[in-house]
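With one protein chain held back, the other chains of the complex are shown just where they sit.
When the chains are written out, they are named A, B and C in that same order, and each has its own residue count from 1.
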Amino acid sequence: MEAIISTFTNPYYLQVASIMGVYMIAALGLHLITGVTGQFSFGHAAFLSIGAYTSALMSLYLGTPFILNLLVGGLMAALWGVLLGIPSFKLTGDYLGITTLGFGEIVKVVFINMKITGGAGGLGGIPRETNVVVVYSIVVLAIWGLYRLQNSRFGRALLAIREDEIAAESMGINPLLYKLKGFALGTFLAGVSGALYAHLMQYLNPADFGFSRSFEILNFVVLGGLGSIPGTVLGTSVLTLAPEFLRFVREYRMLIYGALMVTMMIFRPYGLLGGIDFGKMFRRYRAQRKSMKDKKAVQG
Amino acid sequence: MRKKRFIFLLTALLAVAMLTAGCGGGGEEAAEGDTIKIGFLGGLTGAHSHYGIETLKGMKMAVEDINAAGGVLGKKLEIVEGDHGSNSSEAANVTQKLITQGVTAIVGDPTTGITKSAAQICQPAQVVLMSAGAVGTGVVEIGDFIYRDVLLDAVAAPAVTKYLKEELGWGKVALVTTTGLPYSESLTSIFKPALEEEGIEIVAEQSIMEKDTNFSAQVTELTRKDFDGVIFTGYYTEGALFMKEMRKQGLNQVMAGGDGLLGKELYELGGNAVEGSMVYAGFAVDKETAAGKTAEFIEKYKANNDGNIPDMFSAQGYDAVMLLADAMEAADSSDPKVFKDTLAATKDWEGVTGTITFDENREPIKSPVYLQEVKDNAFVVKAVIPIS
Amino acid sequence: MFWQQLVNGVTLGSTYALIALGYTMVYGIIQLINFAHGEVYMIGAFTGLIMVVVYKVNFFVAMLAAMLACTVVAVVIEKVAYRPLRNSPRLAPLISALGVSTFLQTLVTLIRGGPNPLPFPQVIQDTVYILGPIRFSKVQVIILILASLLMVFLQCTVKYTKIGKAMRAASEDYATARLMGINVDRVVSFTFGLGAALAGAGGVLVGMYFNSIHPFMGVTVGLKAFCAAVVGGIGSIPGAMMGGIFLGVAEVFGVAMGFDTYKEAIAFALLILVLLVKPTGLFGRPIQRKV
Partner (left out) sequence: MSALLELKGMTIHFGGLIAVDNFDFQLEKGQVVALIGPNGAGKSTVFNVISGIYPPTAGKVFFNGEDITNMKPYHIKTRGIARTFQNIHLFKKLSVLDNVRIGCHCRGRTGVLGALTRLPGVKAEEKVILEKSLEVLEIVGLANKQEETANNLAYGEQRRLEIARALAAEPLLLLLDEPAAGMNPNEKKNLMEMLKRIRAMGITIMLVEHDMKFVMSISDRVDVLNYGQKIASGTPAEVQNDPLVITAYLGSQTG
């Protein structure tokens, strides 16, 4: 018993769990953009940084409540998401991907050059407000919201765009508008995640939000199973924990990490949970049980 | 088909469970025993691993020396390594892990950014953090468990500027900064008022990027300016390549900069182009001037590293451990809450990177400063500048 | 001043162009952003260094060796990490490419013993020529000549050889090319190899020019070269060349105009601008929506 309690109070585990949750929120945002709507975004970290800096500056200079800062951080990221999306969404696939990547790098350079964010020296002294409870409450909220979204008229429109944009358009869906809405929601989650990150790490540096971080989040989503919420959660968990467990292999760590990425893709090109539909499995299971019951009833 | 999927799912879940179980082994409390644990925080892998590797080398040498002489308070020192792969969010995890592993102090990280985020964790956990490289502002202000043993540019740079003006007659300089590198940006912000104070005019300001190799555009911009020398606030790699480009474009001025330039790579990469360029640091690496502990350290380092000279990271890593050990001895305790106060009281402490005194703000003051120039593929002391 | 900066820009741009060609050819055929291409370029530079330092060969032999080594590496990468994913979802080979990229960076760091730069020996006595207001270094001239020769060689290969025709056919319509009896696997391997050879040459040239190479040198250069390929119009060989030079010149003039602290953003800003105005790049063919 004591061991269990100490596990839950061990600051190292709490720290790792918090970071994992923070990334999960960002990954869920990217899941909506790439997994559900099918739009490539290689600059997701930029939206994290926008949310992170916005909320951190609010905490430092305005002293506004944490919840408000989270919200505004998310909204600011969404605003920039829309501003980027309006001109960019006439591009598709890799072109859109590389545009978002470029946007991410530009945002990084702008933060390096900004005075109020402390430039390259970074922004420190941010109060520690984020804890495991806050993080996982938001994770649960985000998952709940995404499930509802995906199983609605709105979510189906996003899925339609992913599957076949021309057909979606012929079904009466305005692709640009829906892509923008999906992107705004996804970047909102990224912004909230960034705000949580800022109040967890208490220090921000533009260099932490470069393209390698964007690709890291993309990895979470793709390796877990593109388009699947359980997949995104699993992918984020495995990949944020992997470095902690691979620590014993020391300098070979990244070698193994890289090789794992390749092997994973070769053996599971749709990701760990790709192609597995839990909803469908559940419905089938229910139907099966029902028919069994019926059979029994008949026999009885 | 469906069975296969289930099996796969099961394996996936099992893998996660195993990983989580493995987690349990990670953070065992250190048994209060016969060793004192000191954590190392830095990148041994990733883009900034060079600094981390060098810091750890220095730390290991210090631990060897201490343990050979009987340890601290009768106990052996032990280094617990925490590699964060040059990734800041992992760095927070690693710091937290080191603390749960029962370290009394952490030495690291060589960069200001990660030091700041680690300091936010160490301060409330009441573990001493001794950064062996963070020179940016706002580090020790985080709390009274946070220290650094670097050469404080705020003190050294003005003294060196004065020397450049008075002894070398520099009146106009070009100032080159590595954008995105906190060390360089902070040093530039110190040099600017210092230059103004001495009446040295900054005729051109250029920015370069870390890991960039092509500086032709910036140098071409300098060709139309008239100046006596270059103040270069970045690291040795870019410094060497920048000077090479200057020679290619027919500029013959030398450069001067901080201890970020101190490394054999400066003349290995720069060759003739850096001949005469100047570097200031808290310790001298040449044979004639280096004495006592510094000379011993250099010799030992060279013996272990194919005759290469140590750079500031290894030297500061060595001193960091030594400083901590001496503070523990003086306090007669390995409890960070106790020995942090004796550490703060350190005065005229002789290390391999110079003589260190912590001032009332716990900032290190090192005196004197050695201005060294590159001569025939070696650093040679040009001037010894006392710091008042 | 203007002319000098132009020379600087064209030299820088021609190294981008050499790498951009690899991206553009591969993308043209299998629509894959080969993120490991920057690492192939890095391996080229290191091979060149080993040849010069350990085997003491002259510069041209070192360059040929680097080209050969890169070709082998790229063909192996393609076989191991991309070919099994030919029919997978679009992001799978991309993630695989990122994995390869991480793997190679770490591998070279391990072999080299750290990420910090190694000096590239001065293989060619670098003399400086002065022409009016412009200063050329001999290495600069060599880079320009070799880069142009390699691009002409490439253009001829693609235009006049049998395998070149197969490449063009495969890039026009992969499935039909396969039905027409073209061994597309061989074509893809050849394309990877050819692109890698150019990147390898680029690695040695850059190593020689700047005298410094390190295991992470391929990351930003690779990204910028990819930008160059997209700006020029992906799939277009002249586009990649022009795109590379365009970006090189733009970067240099950006710095000269005082945007030096924004240098890393210049390539990306241009990329976005070009894409918004002409979504398929400067030399790309317009896409017709297929219904």
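Observations, loosely collected:
The rule is short, and it goes like this: a contact is a pair of C-beta atoms (placed from the backbone, for glycine too) under 8 Å apart; a residue touches a chain by one contact, two chains touch by 3 or more.
What you are looking at is a predicted structure, and each value in this text was computed from that prediction instead of being measured.
Within the complete assembly, A:Ala157 is the residue of A:Ala52, A:Val109, A:Leu123 or A:Ala157 that touches the hidden chain. Among the residues A:His44, A:Lys181 or A:Arg268, only A:Lys181 touches the chain that is left out of the figure.
Touch with the hidden chain on the side of chain A covers residues 145, 148-149, 152-157, 159-160, 163-164, 166-175, 181, 185, 280, 283-284.
Simple rule for what comes next: only the chains that are shown with their structure count from here on.
Looking at A-C and B-C side by side, the one with more C-beta contacts is A-C.
Look at where the CA atoms of chain B average out and do the same for chain C: the two points lie 35 Å apart. Residue positions 106, 261, 264 of chain C are each in touch with at least two other chains. Counting only residues that touch two or more partner chains, chain A has 112-113, 251, 254.
Remark: chain A residues 34, 40, 87-88, 90-91, 93-95, 97-99, 101-103, 105-106, 108-110, 112-113, 166, 211, 215, 218-219, 222-223, 226, 251-252, 254-255, 257-262, 264-266, 269-270 touch chain C in the complex. Across the complex, chain A is touched by residues 5, 9, 12, 15-16, 19-20, 22-24, 26-27, 44-46, 83, 85, 87-90, 92-93, 96-97, 99-100, 112-113, 116-117, 120-121, 125, 136-138, 142, 179-182, 185-186 of chain B. Listed in rising order, the residues of chain C touching chain A in the complex are 27, 31, 33, 80-81, 84-85, 88-93, 95-96, 98-107, 110, 223, 226-227, 230, 261-262, 264-265, 267-269, 271-272, 275-276, 279-280, 289, 291.
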